[in-house]
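Left out: one protein chain. Kept in place: all the others.
For reference, chains read A, B and C in written order, and residue numbers begin at 1 within each chain.
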Amino acid sequence: MIQETLNAALEYARPYIKDGKIADYIPELTKTDPNYLGACVIDVKGNKYVAGDYTQQFTIQSISKTMTFLYALNKLGHKEVFKHVGMEATGDAFNSIIRLEQNNGKPFNPMINAGAIAISALLEHNGVTFEEFLSFVRKICHRDNITINEGVYLSESLTGDRNRALAYIQKACGNIDGDVPSALDFYFRTCSISCNCEDLAYYSSLLANGGKDVITGEQILNPTHVKVVKTIMVTCGLYDGSGGFAMRVGMPGKSGVGGGIIASCEKTLGIAAFSPALDVNGNSCGAYKIMSYMSEKLGLHYFSEIERKI
Amino acid sequence: MIQETLNAALEYARPYIKDGKIADYIPELTKTDPNYLGACVIDVKGNKYVAGDYTQQFTIQSISKTMTFLYALNKLGHKEVFKHVGMEATGDAFNSIIRLEQNNGKPFNPMINAGAIAISALLEHNGVTFEEFLSFVRKICHRDNITINEGVYLSESLTGDRNRALAYIQKACGNIDGDVPSALDFYFRTCSISCNCEDLAYYSSLLANGGKDVITGEQILNPTHVKVVKTIMVTCGLYDGSGGFAMRVGMPGKSGVGGGIIASCEKTLGIAAFSPALDVNGNSCGAYKIMSYMSEKLGLHYFSEIERKI
Amino acid sequence: MIQETLNAALEYARPYIKDGKIADYIPELTKTDPNYLGACVIDVKGNKYVAGDYTQQFTIQSISKTMTFLYALNKLGHKEVFKHVGMEATGDAFNSIIRLEQNNGKPFNPMINAGAIAISALLEHNGVTFEEFLSFVRKICHRDNITINEGVYLSESLTGDRNRALAYIQKACGNIDGDVPSALDFYFRTCSISCNCEDLAYYSSLLANGGKDVITGEQILNPTHVKVVKTIMVTCGLYDGSGGFAMRVGMPGKSGVGGGIIASCEKTLGIAAFSPALDVNGNSCGAYKIMSYMSEKLGLHYFSEIERKI
Partner (left out) sequence: MIQETLNAALEYARPYIKDGKIADYIPELTKTDPNYLGACVIDVKGNKYVAGDYTQQFTIQSISKTMTFLYALNKLGHKEVFKHVGMEATGDAFNSIIRLEQNNGKPFNPMINAGAIAISALLEHNGVTFEEFLSFVRKICHRDNITINEGVYLSESLTGDRNRALAYIQKACGNIDGDVPSALDFYFRTCSISCNCEDLAYYSSLLANGGKDVITGEQILNPTHVKVVKTIMVTCGLYDGSGGFAMRVGMPGKSGVGGGIIASCEKTLGIAAFSPALDVNGNSCGAYKIMSYMSEKLGLHYFSEIERKI
């Protein structure tokens, strides 16, 4: 049932690719093939279902925001983390500076650029190296050779002036304590981590399963932290399209401008989908459609009006 | 178990009443006793649990926004309704005008004043009388003699200049078609509907149960509309505190400045709590604490890390 | 010299009419002929120079803001008036609501809609009738049969929802004390006053001459009030184009969406020009060009780098 639905979801989604366009604010991202379309589902029993270009690697971009946030919760604790970021939605464009200034430099939540930069700064200032963080990513994605895409990293770094501005406002307001260029370097690297749908479906299944590895049963993540990140993903995971995704998909999700979207159906399964062309909100057109199709057909919405078919 | 937890929740919540203050923007609201504290739980099997001042009536205020929205979905359809309101969170104060102007007069969602005024205007312009709407409220709350508090209605009407401004901007931008004073009169009446915790717990249980009456089994509301309203309640139900409520309570909820809060645990139960003193976001301090206690102890959060104990 | 320059100014300005378009937010305004172009200069010795359609009447619209402001200063005093409006520029669109809300309902200055509505409300609340104000306008424009354009007044009133919003926010914030509909009615009437270039050139010469009638020598206006209004006209007189007008024309000026612009060269002369087509800032293209030509050729800029040639 899941495999067939997944296959059908890709067919359903494919025509929508042409409605989007590849992110062009980072030159390196424009080099990808816009027609990639892939997805992977891993359920909490460890079953895996794949379709399309599920082995194609792409940079996870903002999907990393959920990972740095989890890592910071684990390393520094709930209280310290929420001194530097809030937990409210913004209703604003994902890189807006306006709301940051009105809020005295404290980003509304860790899923927007400003918030993730604050988290990166916090980690970096507390002595976390990028290598340590990368090890964590490898563990939660279940692949030992995950690394960053150097070309994208350089491109991010060269063109990241808006992110620099977001960091310096926070520095000026006292929300960032350490060195800004180092914090930004950490941030740019997290965005440039290169994964495929399988890696991210594994991670999504971990979130769906309360932080417990769906294969080994090991409790990898603190279940309360998993609850916290999923809760924020619901309200803030898809930039200015978060409300629409909640309506049409109804799973905690997170998108990245690299074309990936992840979503977790509570105690059921994790999905990751990938397609590079983005809608006006910066969310992958193809991946979004795969998600909405899967949710509708299988009853994955947290308030689904139909029975869950799995 | 539920009854004992509910009793304990009230004891837990009572000391927090003094942290809040009664809404004073409507003079009539200040006349209530700040020490009221009550709650009612109705589960999807129809069992009822009560505590404290659960029979005390209060005006439902913004809780009515969920009801006008449901009524409009039913009467006019999803498409027409979402022409006039969005489905995204705002991150702004509940009566802010700024975001409205930036969005060309279309309110971000139906849970903020501007959005609920748009819905009231839509109903009124389509020939719905307030009496018809009141009949609907009586049905979903399961009490035939629900009526409005005339004193509060007059007070709302006399002091509603900010709401008038919100309406006229929308009229100027073409988001409201009909007569503004009539639309506002409809809106002020919906805010002034007087209920008690039992009424609202019944309504919450209906939402938890996908629109099916928990006693008679009758399908009173369209299940898709119930999904839609609960989804928006998650992201926008508690004004600027929606993200915090999602974190600490994790149920679709809605508060009103009259002191009420409702919440629905999917396929499990509905709760309504009441206490007039409000926090800085306009949410009842006492009712909020009852909700968070119940959620934590019974595992009612949609992503709860503990097993649901019911 | 003045007459020749004025004739040349009209020839210079005429081709620019086609760059603008007639205000369409008030339906009645669209009925005028876009090709009207006229001007009148009256110097402080009482000499009059005319050109083009200088006898054509048009509604003065926002030019009236300078008159209600002067009238309120005279009637209620500097202190009372500046309790309700500020004296700072906004840099915002002339009917913006955003800045109003951020400033707790007190408009930044009396030259924007919100500010002029506050002034109208203040006058109306203090018992000033529109007839009394109209008598004042007749006196400062030196024509006894000035009246309002009833068609435009009705049109303003029917379509003035944004102005209603601006008024109700101020009412909600306590910046307007009296009845909002009455205040708005007063305001809509002031905008609909019908003048020609001769009337307004007379008024401009009065401002240039410190409030003293250029023919009779009578001190009609308090010289300090004249200083105050001219000072505000410099920074706020041409909506979002005030800085550009200061640069290119360099006289205290005021424009109206009816197509009129007035300007006063200190102790020298007053000009009024008229042409209905407006630029993106809502200022008459033709009248603006007449002003800039006159200023440049005659050295009328307050910081002119050439000698004044009159």
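General observations
What we mean here is this: contacts are C-beta pairs under 8 Å (C-beta built on N, C-alpha and C of every residue); 3 or more make two chains touch, one makes a residue touch a chain.
Predicted model, so just to flag it, every value in this text is computed and none were measured.
Within the entire complex, contacts from the absent chain reach the displayed chains A, C. Only one of A:Asp33, A:Asp161 or A:Glu307 touches the absent chain when the whole complex is considered: A:Asp161.
Checked against the hidden chain, the listed residues C:Asn109, C:Asn149, C:Ser255 or C:Thr268 yield one contact partner: C:Asn109. From the options A:Glu80, A:Glu101, A:Glu150 or A:Glu218, the residue with contact to the unseen chain in the full assembly is A:Glu101.
Across C:Lys21, C:Arg99, C:His125 or C:Arg143, the single residue that touches the chain missing here is C:Arg99. Touching residues on chain A toward the chain that is not drawn are 96-98, 101-102, 161-162, 164-169, 171-172, 180. Even with one chain removed from view, chain C keeps its contact list with that chain: residues 86-92, 99, 108-109, 210, 223-224, 226-228, 230-232, 234-236, 240-244, 246-247, 250, 252, 266, 301-305.
Quick note on the criterion: only the chains that are shown with their structure count from here on.
The touch graph of the protein chains shown is a line. We define each chain's centre as the mean of its Cα atoms; on that basis chain B and chain C are separated by 48 Å. The geometric centre of chain A is 55 Å away from that of chain C, both derived from CA atoms. Between the Cα centres of chain A and chain B there is a gap of 32 Å.
Across the assembly, chain B contributes no residue in contact with two or more other chains.
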